[in-house]
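The chains shown are only part of the set, and none of them has been moved.
Should a chain be cited, it is by its letter among A and B, assigned in written order, with residues numbered from 1 in that chain.
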């Protein structure tokens, strides 16, 4: 295995976002057989912890498959030829979900805004008024590549009185941005452990309302096999597995959820908000512009930054990684933006300092100006309320 | 998390089959971002190690998804409406693969034998002679629930001169039973880490020949999304991931393959054969009958045993787990058999002793006779060649 010394000192990416020692220790527990009573108990416990994290009375579904697979399974299971899907697009992931949904839906209607914008809830209201046959509204809560959020609460409110289901991709918000699942329109929420919960990638965490289960049951063309069937995992917490679940990932999820609930959802939200504010302040003080057209739609979990002329985000990332040992992200789907993740374990008091210093050093090395000192001061100005972790 | 003391002392199931401390330590390494240079290097290394384990010059595919998903993806990717598939059925998994293949194939032809038997290679030869349009032959190497193996080498030989592709489910043989992938007919082999390699469940390990890749490329109805597309992962070892791979599972796979190659494939095979012989001898000395109609088709990785009258395998397993701390398997798909796994870390010198003692104690507790002393002696008689681990 590659030497440890070559590993990064800091992973500040929008998922995977690092993991605490407690989570890593959980990953390394002995591999139980999936029908072992100890594993069945742990799986049921994990489901219960996830239900508490979702804050509803419904047993959620732990689906073996990374978020992209979980979203595809959600689409394949929920959307049938009789469905008219209103897909909201404000970036890469929304556009991709449209392509996925199109394979299953009778019709897809899209509301698309610029990749640096968010979809206005009013347009959802209008669309539903114009097309009362819309049966599903799909939206990406946080467009990770763009660092922007759609206002799901407002969109949900705009659906009031209409019985379409709401399908939310909350992958990079759940656990770091308020997700009022109990208050939102019934439907389906897809989350994942490798973002704000600080787990490994490999699972999807789905909240499915009773109405959504009924809609699935009525789907005349459900997934033919095991790979895309959500229904197959509905009773997994009762020991009914369609196939062997990823045992180690379940251990890690259990540990992540325990830590999340022990810290407390409100404390976690405050930690993410503080890190986000501080990062944005630091980035601006470096002389850089946020990708989002409006800071009000900036995510609390990831900050997307435009590079100055003559510098590519790929070069900046390479230098930050090699000189400062800091791993950043960027360039997803061709967007010329650098992403700084501050989610899960990386939403901590000094993360924004580390990010802006690594970024500033890299900019200088590449010939661009960067006032790192001012950036650090800006970070401190913003996070003065942050308490230690 | 449930207390450690309630965990089993021994997991002797046919997958998951336990994991060595080195594998568990690898699972607990820090979670890197999947585009981190250290992770890219490790992923490429893991692919290279798997290529060495397969013993061919082709870069294999590490597919995120348990074996059942990997097999479904293989079917979805390889089998199109123009294909005539000859599916060989000698048990639960072969039957299930037929159902999967039927969703994609133009036509399915099946050769089915009893669940305690193996498919004679001669019947494959005859079928190919009768139906020269057969384009794919699919076979399960080891029917785990039955503890039986099909003779893939003979089946492959029976395909000589015919250009059908050979699709082998080698999930519970690869790494514990000879798989002469280089010598078999071109096609596709599906393996997994949680069986003879002693890894966690969650990945499929696919060997795809050039001819199989060409066949996939010509499939007019390839998988529409990411979840079932093998092609999407073909260049993953070059850093091209369709979505985030399960980072921790890759660490574990890397570690498992290093250990497998360090021990040496021949030594590993000998270890599995010795454990299998000893287990069968012990089971017979307990007065039990093997499930297989003929010991010649018994697997080296798992032993399936019939229970005596008046005792159910479920009760035996429950007692073995609670009184002896030994986790066994059984009853898959309704078969009234108990399964003892001796694969990966559990194919070790004393495993058969532990298995027969736990089994014998449970039988007695349930009112059946069992000469445990004789069974242990039989185990020792058989494994006298085994060297320590």
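Here is the rule we use: contacts are C-beta pairs under 8 Å (C-beta built on N, C-alpha and C of every residue); 3 or more make two chains touch, one makes a residue touch a chain.
Owing to the predicted nature of the structure, the values given are computational and were not obtained by experimental measurement.
So we've got 2 copies placed here, but how many does the whole thing have in this file?
Copies present in the complete complex number 4.
Keep this in mind: only the chains that are shown with their structure count from here on.
Mind checking the rotation angle between the two copies, chain A and chain B? C-alpha superposition, nearest 5 degrees is fine.
Value: 180 degrees, nearest 5.
How far is the middle of chain A from the middle of chain B, if each middle is the mean of its Cα atoms, in Å?
So the centroids are 34 Å from each other.
Report the residues of chain B in contact with chain A in the complex, numbered from low to high.
By the definition above, chain B touches chain A via 1-2, 6-8, 11, 13, 15-16, 18-19, 24-38, 41-42, 45, 64-69, 72-73, 76, 100, 103, 194, 199-202, 224-228, 242-249, 251-252, 254-255, 258, 321, 327, 329.
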